[in-house]
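The structure appears right after this line, and notes come after that.
Here the complex is missing one protein chain, while the rest keep their positions.
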Amino acid sequence: MARVGIYGASGYTGFELIKILTRHPGVEIAFATARSAAGQRLSDIFPTLIDQQLVSADEANLAGVDLIFTCLPHGAAELLPIVQQALERGVKVVDFSDTFRLRDPDDYQRRRGKPHPAPELLSTAVYGLPELHRDAIRRARLVANTGCYPLTAILPLWPLERAGLIADRTVIVDSKSGVSGAGRSLSLKTHFGETHETFSAYTIGRSHRHLGEMEQETGLHIIFSPHLLPVFRGILSTIYVTLRPGVSLEEARAAYGVYAGEPFVRLLPPGRLPELRLVQNSMHLAIGLQPVEPEHGRYIIVAALDNLLKGASGQAVQNMNLMLGFEETTALQ
Amino acid sequence: MARVGIYGASGYTGFELIKILTRHPGVEIAFATARSAAGQRLSDIFPTLIDQQLVSADEANLAGVDLIFTCLPHGAAELLPIVQQALERGVKVVDFSDTFRLRDPDDYQRRRGKPHPAPELLSTAVYGLPELHRDAIRRARLVANTGCYPLTAILPLWPLERAGLIADRTVIVDSKSGVSGAGRSLSLKTHFGETHETFSAYTIGRSHRHLGEMEQETGLHIIFSPHLLPVFRGILSTIYVTLRPGVSLEEARAAYGVYAGEPFVRLLPPGRLPELRLVQNSMHLAIGLQPVEPEHGRYIIVAALDNLLKGASGQAVQNMNLMLGFEETTALQ
Amino acid sequence: MARVGIYGASGYTGFELIKILTRHPGVEIAFATARSAAGQRLSDIFPTLIDQQLVSADEANLAGVDLIFTCLPHGAAELLPIVQQALERGVKVVDFSDTFRLRDPDDYQRRRGKPHPAPELLSTAVYGLPELHRDAIRRARLVANTGCYPLTAILPLWPLERAGLIADRTVIVDSKSGVSGAGRSLSLKTHFGETHETFSAYTIGRSHRHLGEMEQETGLHIIFSPHLLPVFRGILSTIYVTLRPGVSLEEARAAYGVYAGEPFVRLLPPGRLPELRLVQNSMHLAIGLQPVEPEHGRYIIVAALDNLLKGASGQAVQNMNLMLGFEETTALQ
Partner (left out) sequence: MARVGIYGASGYTGFELIKILTRHPGVEIAFATARSAAGQRLSDIFPTLIDQQLVSADEANLAGVDLIFTCLPHGAAELLPIVQQALERGVKVVDFSDTFRLRDPDDYQRRRGKPHPAPELLSTAVYGLPELHRDAIRRARLVANTGCYPLTAILPLWPLERAGLIADRTVIVDSKSGVSGAGRSLSLKTHFGETHETFSAYTIGRSHRHLGEMEQETGLHIIFSPHLLPVFRGILSTIYVTLRPGVSLEEARAAYGVYAGEPFVRLLPPGRLPELRLVQNSMHLAIGLQPVEPEHGRYIIVAALDNLLKGASGQAVQNMNLMLGFEETTALQ
């Protein structure tokens, strides 16, 4: 029985992670921390029938722990010490933040405008996308769990790029996300009255902080427009890509053969487009490919996933399964 | 042209108030304060096409002002000095909080567990419900604007009580409110992910802080269960009342004749029940009366209103119209 | 491996049923019928990654089938022949409609205003509520799956009644249901624009057609007010019950000891009330018990469940597990 610890268990990703781990036959939860809820039970702060004790980070005991999940907010000051201490003690780490996702310290500096706080860790970190980096994840001690938005661009675009079909290096990704992607921390942006029965765009163009990992993994130049949907879970991205003129639908679909054995990626039949319902509460990323004017290479891709599962906590367990030698899909189907 | 000031303009009630006052032909806004947004425009913090400058409370100038609206959170420390200063300078006040709604200081002490901070003001304050206290409001210098939940109980029950039809002094009021009733201040309770696609009860029984005004105005003993609906605006209350055995539907409906000239109270035809859509974005409180077992006096009343209009800002303007001598329905239809 | 058939697989309960059965290790689906979608696959009419062929009722082959689920609309003319034919061929039946839920043909006649179409079947049918009728269900050939609203009244009230604690035989049940309870058939009532961002009451008092089973199972006189919530799944009922004066919270809670071994019924700790999120996508019915004025016996019970699982398809599989000799919770946790 492997033992895992969770830092930051009181957010949505932490909660989903505990739900998955509770049904994992090979894992037990050694501890779950929550900054402001230490000493309480999970059910005291969340409407759940799962009975999980919460402790402060100080009380988290790494002895005998095989792997930790760090589900802390982006930029949390406590993250780096926790990761470093764990690695030093031989505990593997799956980190939910965007701290370790870019491979190149220079790229990090250029995009964030400041140097990476621990460049030596970047060289050991692996981008936690099994479909692209399965073997490296198996050997990794530190895995940077993927961002939820980026997955909806990387997984649909990478096969087309790999097959040499993309003609225009600039691709437009128009994404719509449920509110859970913004987490459980309080902000006006996620206040019911500011989100319900409305719809808005934000950080459109070239300014979202997860643009970097999309471009790193696809090698493309991406115009990215996120929008906030009045739903809780799910992301749907509509992608405008220009392939080489005359590429047929069959040819384009054939590029996705690279996902043939993948348990969690589905190319839908011709004429079908995914919607959020298809993937909510599941681990699947679904892709629909729509020819528009194939004679000019114009295609639209619609991709959807559950941002809390394939986009966060489920992906983290898929990574953990690889790192600890479990069957990759355990507890995820 | 009357001049009015608004304290606390950055919340939902403040915003609705400004929308109404902007189309009021006899009123101009002298100032609008907002604690954290002073120096900004309303459109900087709210998606609105109305162009209103916001100032700090210190910058609010009472000179030449006829009336102020205080839309501050319940229990705000700055409320009392603002009200006292205004009254001393001859400026009338419509207060949105529950500070001045109970007439009897002893009742206040009993219900809140502490003495009223300004008992001398209670004697001058009038409960701002025009349907019951129109003449007093006309003469009042300080009006306590009604609570949104209480209206849905008081207006349907008062005519039956006045007509002597109620047999059982204990009445059950099962209320369901949209989220805007909890205001724009951040809290987990009004976080999108905690409210959307769910439904919950809270402070049920005898513990909600606005039970007092319901009982004061109706003279009844009320069991009150509020619930939080995943909608933005509107309250619907389902009221279980036992009339004298054998009271006919016609007899019960006749009691509502007292509202014959009221512009904003509607008894629906027999067989019709209000729903939120009927009253959202309107000033109307709608009442449906359903006989269940009239031979035993069992009736159900369903009442609905828009909590931000008849339940708050519209009601405040109705009160202002009476206090400043305007036609009562000005800017409200 | 047991073989089961499904009549009416294209509605919400049919879809949930297929989802559950697909992960049941001891069962395979022999056929799934859908009136207007025969010849299509489930994924052609529903956004699902489950690959299930749909046939017409004529093509359904009962040979070698152990049990059928009939998920047809209330009052469907084809129901009775299907049930009779199955029973004659030794195939067990779990019926989702309200046709067989009342035990007494006279009660049926009185409440529906017409005689039961197959009174001889009523004597063999068992009300499919394992918590009350587990042994009878194990032996039953025809089980009438419970209504979703009734469960939220029966399970919380039955222990109090059984313990002799209820003083007033008339109990008020104020229920709020998600829209999925009205099914997938088209009607204005379930049109998005008529349901979203609103809230309404309907058939309040004594007229809802599932009042009968509530009263049959509890022996109480019930005033029942259903309301339609703008959420998809879940029912929350707020129940106003008068116990014997002076019954303490401990005494009342002790009555629920009868559910001690039940896998799917939970009495929440004192001070906690269920909300829909707690039970959505789960098999649990959760109960919160709130003393209001215990000196007068006044209590409020709040009960919640997922209407598509414990309230319909999950309950049906729980019944099937008992009828076919599987572990009762198989595929339900």
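As written, the chain order gives the labels A, B and C, with residue 1 at the start of each chain.
Note that a contact is a pair of C-beta atoms (placed from the backbone, for glycine too) under 8 Å apart; a residue touches a chain by one contact, two chains touch by 3 or more.
Remember, predicted model here, so these are calculated numbers, not experimental data.
Enquirer: Among A:Asp106, A:Asp135 or A:Glu197, single out the residue that touches the unshown chain.
Expert: A:Glu197
Enquirer: In the full complex, which of A:Leu49, A:Leu87 or A:Ile223 touches the chain missing from this view?
Expert: Hidden-chain contact among the options goes to A:Ile223.
Enquirer: Which one, A:Thr33, A:Thr218, A:Thr238 or A:Asn321, makes contact with the chain that was left out?
Expert: Candidates A:Thr33, A:Thr218, A:Thr238 or A:Asn321; residue touching the omitted chain: A:Thr238.
Enquirer: Write down which of C:Tyr12, C:Phe31, C:Phe69 or C:Tyr127 is the residue touching the left-out chain.
Expert: The one listed residue touching the chain not shown is C:Tyr12.
Enquirer: Contacts of subunit B with the missing chain: which residues?
Expert: Residues in contact with the chain left out: 47-49, 197, 266, 274-275, 277-278, 281-282, 284, 286.
Enquirer: For subunit A, which positions touch the chain that isn't shown here?
Expert: Within subunit A, the residues that touch the unshown chain are 172, 174, 176, 194, 197-202, 204-206, 223, 225, 227, 229-232, 234, 236, 238, 240, 273, 275-277, 280, 290-293, 298, 300, 302.
Enquirer: Against the chain that's been left off, what residues of subunit C make contact? List them.
Expert: 12, 47, 179-180, 184, 186-188, 190-193, 195-197, 230-232
Everything that follows uses one rule, which is that only the chains that are shown with their structure count from here on.
Enquirer: Find the chain most remote from subunit A, comparing centres computed as mean CA coordinates.
Expert: Max centre-to-centre separation from subunit A belongs to B.
Enquirer: Count the C-beta pairs in contact for every pair of chains, then give the pair with the highest total.
Expert: The largest set of C-beta contacts joins the chains B-C.
Enquirer: Between subunit A and subunit C, what is the gap in Å from one C-alpha centre to the other?
Expert: Using C-alpha averages as centres, the distance is 37 Å.
Enquirer: Compute the distance, rounded to whole Å, between the mean C-alpha positions of subunit A and subunit B.
Expert: Inter-chain centre distance comes to 45 Å.
Enquirer: Can you check how far apart subunit B and subunit C are, centre to centre, with Cα atoms defining each centre and the answer in Å?
Expert: The separation of the two C-alpha centroids amounts to 39 Å.
Enquirer: Residues of subunit A that contact two or more other chains, please.
Expert: In subunit A, 47, 197 touch at least two other chains.
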